[in-house]
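Of the protein chains in this complex, all but one are displayed in their positions.
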């Protein structure tokens, strides 16, 4: 604890995930004052057909 | 916001997902009064061996 | 299963929640073909200071 | 309800999942007093590159 | 990791939560083989008006 869950469009590289994990952890430590070791992050990757905004699937429109 | 997360047995077609995204969004807009664009939905598909009810895996009994 | 989790700004009335539960359930049954009794919904209400978009808390800007 | 979601490193066998589903359900029934049939569990399996502790991806260090 | 999230009707005693935390942790350790210290559990308590099954709020019918 803190536990961070990030839902994101699939297809990020491991370098992007590595940087995101490091920087999000630092952002939380800086503001909350907990030890870095206490910050757990999980990344849930979603296919475009499993995301909808405004009632439209991402697979039916250009991805963000 | 509103954020909707739907966990569902894997294997729905994209037509089912498209209809579900559209209709769930409309159901929320109708009742909450937010703009449709504010409604985000993600679908997390689960294998039968990753769902349990009553202590039994779905893969060990007929799926619902 | 299906399991639906809805995160929403706090302050909806019970009538809004009742309508949303009924209509979201029907939207899923219509598209997925499961029995209504299989659809579970939970609503997690969030305070404006616990929601951020674009790096800004909802409590620091007009709510949607 | 109760709804239990378990995030876990990928690669468990179906026997491990079957035992976990049975035993976690019993643990909840014992303490909460609900019928076993009311306990739903979903398992979300994560790749080592999608888990971080202390700002480091599991794929960059020995898995737990 | 493993991370366990339990959504449950509000109103359980601290003794029930304490027993559930201990027994669910043991159930996971027994089946997965991880150290107990790696098992994190969070409990999200829900009001009856924030749970629906079959399109009906729990606050509109007898709780389970």
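Worth a mention:
To keep things simple, chains are lettered A, B, C, D and E as they appear, and every chain counts its residues starting from 1.
Note that a residue touches a chain if its C-beta (ideal position, glycine included) is under 8 Å from a C-beta of that chain, and two chains touch if they have at least 3 such contacts.
It should be emphasised that the depicted structure is a prediction, and the values quoted were computed from it without experimental measurement.
Though it is not drawn, the left-out chain touches A, B, C, E in the full complex. Residues 1, 3, 40, 42 are the ones on subunit B that touch the missing chain.
Across the interface with the omitted chain, subunit C contributes residues 7, 44, 46, 49-57, 59-60.
Where subunit A meets the chain that is not shown, the touching residues are 1-9, 12, 16-17, 19-20, 23-24, 26-28, 30-32, 34-35, 38, 46, 51, 53, 58, 64.
Just so we're on the same page, only the chains that are shown with their structure count from here on.
Between subunit A and subunit E, the least number of touch steps comes to 1.
Spacing of subunit A relative to subunit C, judged by their CA centroids, is 21 angstrom. Shown for subunit D are the residues in touch with two or more other chains, namely 1, 3, 7, 17, 26, 40, 42, 44, 46, 51, 53.
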